[in-house]
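As you look at this complex, bear in mind that one protein chain is not there, while each of the others sits in place.
Chain lettering (A, B and C) follows the sequence in which the chains are written, and residue indices restart at 1 in each chain.
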Amino acid sequence: MADYTLRELMTIVAAREIRDGDIVFCGTGISMVAAMAAKHISAPNSVIFFETGAIDSKLEEVPMAVADPRVMFHTSVNGSLADAFATMQNRFTGKKVVGVMGAAQIDPYGNLNSTVIGDYRQPRVRFSGSGGACDVASFVSRTIIFMQHEKRKFVQKLDYMTSPGWLDGPGARGRAGLSDDSGPAAVITNMAVMRFDSHTKRMYLEGCYPGISKEKIVENTGFEVDASHAEEVAPPTEAELRILRERCDPQGLILG
Amino acid sequence: MADYTLRELMTIVAAREIRDGDIVFCGTGISMVAAMAAKHISAPNSVIFFETGAIDSKLEEVPMAVADPRVMFHTSVNGSLADAFATMQNRFTGKKVVGVMGAAQIDPYGNLNSTVIGDYRQPRVRFSGSGGACDVASFVSRTIIFMQHEKRKFVQKLDYMTSPGWLDGPGARGRAGLSDDSGPAAVITNMAVMRFDSHTKRMYLEGCYPGISKEKIVENTGFEVDASHAEEVAPPTEAELRILRERCDPQGLILG
Amino acid sequence: MKSEKIMDLSEAIRRFVKPGDHISIGGFTLNRNPMAAVYEIIRQGIDGLHLYAHSNGQGVDELIGAGCVSRLEIAYGGTGRFAPTCIRFKKAAQEGLLAVEDYSNYQMTLRFMAGAMGVPFLPTRSGLGTDLIEKWGFSPETRAADPRLPNDKLKVMDNPFGNWGDVPRVVLVPAINPDVTIIHVQKSGPKGTSRIEGLPFSDVEQAKSARHLIVTCEKIVETDDLRDAPESNQIPFFCVDAVVEAPHGAYPTACYRHYDYDPVYLNDYRKYASDDALYADYLQRFIRGVKDHAGLIGLIGQERIKAIAADPRTGYATGLDRK
Partner (left out) sequence: MKSEKIMDLSEAIRRFVKPGDHISIGGFTLNRNPMAAVYEIIRQGIDGLHLYAHSNGQGVDELIGAGCVSRLEIAYGGTGRFAPTCIRFKKAAQEGLLAVEDYSNYQMTLRFMAGAMGVPFLPTRSGLGTDLIEKWGFSPETRAADPRLPNDKLKVMDNPFGNWGDVPRVVLVPAINPDVTIIHVQKSGPKGTSRIEGLPFSDVEQAKSARHLIVTCEKIVETDDLRDAPESNQIPFFCVDAVVEAPHGAYPTACYRHYDYDPVYLNDYRKYASDDALYADYLQRFIRGVKDHAGLIGLIGQERIKAIAADPRTGYATGLDRK
């Protein structure tokens, strides 16, 4: 079996979530590499699309921010922020968009906090804030979330809800004015892949990474999580790894 | 005294209304030539601006429509319709805009009809409709209106109000949600120049064209109009006519 | 160049434009109307269309004249100096053959923009106090019978932020999401990335608001030709359903940097349009009687087509006789 790093595994697991034809909204870092990898692996007709307005950039080098000049090269259109978010909110194009994002905290319904820990006006820890995350989570058909699997990050109640997941359960998105058919699809952590029950909308453990026990994952999750159906996640293949290392991030800027 | 046609006189009278630094929104035909003439005569820093989005076109030839490719040449920006109207609705740039427009009917408060004669759903006569006229009349600091002086066109009550003038008098624009400080400034007809009383907001006769009597004008106005202060309008000078004929419309497409 | 989106115009119209559809076309008065597509719709005899227009001009008048349109939402039915009011439009409205609902240019633009943005409405101050707000063209029954029409023409609302922005009150205009939008552009790539030169009018908003988008273009070019200057492209490929190469596809309206409008055609059109018999003859001779747009261009002849060729410096036919 191939040798791989945890970050490589997470990237490949995320890449597998992307379907051919998806318009992939991604942020900086690992989510961008996952989207790049998906184009080479299983979704050749997927389109990488940045909230900054760059559509289908030719990523000859890894961008270090969604406004990196590298995203502006050889695009279909260099649009504005307004154009980018309208594409996600649009009734027709929005349905094709999958968003890949991260956060500081997640709750059982996939709601995310990337704003503060502590009181909002007197924060103990201040994070970057929403950026486009709340927009993406509000608009697009499904989202894939990257998380570090720690008890203090998988919390029963967020300090601040920046981006809507399934809110407080079945029908809640619809009641709030969002679409009931869209929402978080998967949470990819450094230990596992989590999904959301189609009835209760609560997070459950779908797959454990090779060598990580269910118990360890449950232990590192700050709320009750159904682990009864979890299986082992397939590791990255050699071909997948080659693509990551040779074509997506040869300088090791993100995965190195 | 110079020989001139009625259309030339009307054009020059309108051109004189344009102040240096104005952003002039104009339509097709005579209003466009007036705006072109003003740039050469009294308002070198005025800017011609079309609702189609063309800003400060280099008009080497007379356009025959606001979407004529001639308006697209050598502009500052070739914007969209959305950009053009936003410039007028904008709190800062809108204040600098003067609109020049025409209509099929006008009432004593300078409200305009360019939509239908007769019932709206079963019109006896159908006109083009608003185009950008209603937008301009709603947004910009002042408007200059071209009209044929006929009783059936200067009416007590419009068949359809396409573009807001002073609505039904003092304070009415404010009550409707528009600005009380903006509205029609002058009506330039084939006989006279009309303005609006600053208190009552009703139209009055300010100037008669050379050779046209007050009585004839009053007779051709379908509502009561104060003619007590009217004076004769100064005819175009030779220099003004030369500009019109040589620089604005040498092919005689509009004025010929 | 290969792409499953590239097809000929008759196929694109057959696949994406059905009788009774809600459609919108790009361009403005005598410029960049998708005339090849308009004529193909006429040739295919597609009728009962609900047409959304701001000031689209020539294309609107021809669709109405050929009997394709039963309902029209419009800001302006004119073609500049050639027809201050479009002639077949005027006639159809006066004869009760066409249900018309009026808006302003900005209102229509905002409605397409709302559709493109995925919001149900956008606010403006345009029209407060006027009959654009008071008088509705479509009855409540018409509205109720078609789920693609909102129940209200528009809504006036007090500013919920007080007098914020010095605006006490706004008009909310409802989004438009046409079944299909058709635009004509200078250049497209095989998958649909498209570039408009000169003024874009509201084409981009119209394109993005639609469920399906047909782009006709002067030329299908290699993707790289467009991607070397992506700031100049407006339509991302994923918005496009059909890419059709249609040289002179805006004729007799203009296409900036390619050709001017044809004053001869537009003057003749005015004459034909003013008389029912002449108009029937016009349709038979120029539109239905030719196989496709190339057929019409052939009928017009090289001399006139040459006369309207754009001067590379100005983008239009300098010195063209336009009387």
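Quick notes on this structure:
Methods note: a contact is a pair of C-beta atoms (placed from the backbone, for glycine too) under 8 Å apart; a residue touches a chain by one contact, two chains touch by 3 or more.
Everything numeric in this text was worked out from a predicted model, so none of it was measured.
One of A:F73, A:F146 or A:Y209 touches the chain omitted from the figure, and that residue is A:F73.
The chain not shown here is touched by just one of B:R16, B:K39, B:R70 or B:K96, and that residue is B:K96.
The residue from A:L167, A:M191 or A:A230 that touches the chain not shown here is A:L167. Within the complete assembly, residues 114-115, 117-125, 150-152, 155, 157, 159-162, 164-165, 167, 170, 172, 174-175, 177, 196-198, 231-232 of subunit C touch the chain that is not shown.
Listed for subunit B, the residues touching the missing chain in the whole complex are 23, 47, 55-56, 58, 72, 74-79, 86-94, 96, 139.
Listed here are the subunit A residues that touch the chain not shown: 28-29, 51-54, 60-61, 63-73, 78-82, 85, 89, 91, 111, 115-116, 120-135, 138-139, 160-164, 167, 172-174, 176-179, 251, 253-254.
Methods note: only the chains that are shown with their structure count from here on.
If each chain is drawn as a node and touching chains are joined, the picture is a simple open line.
Per-chain Cα centroids separate subunit B from subunit C by 27 Å. Per-chain CA centroids place subunit A at a distance of 56 Å from subunit B.
Residue positions of subunit A touching 2 or more other chains: there are none. Across the assembly, subunit C contributes no residue that touches 2 or more other chains.
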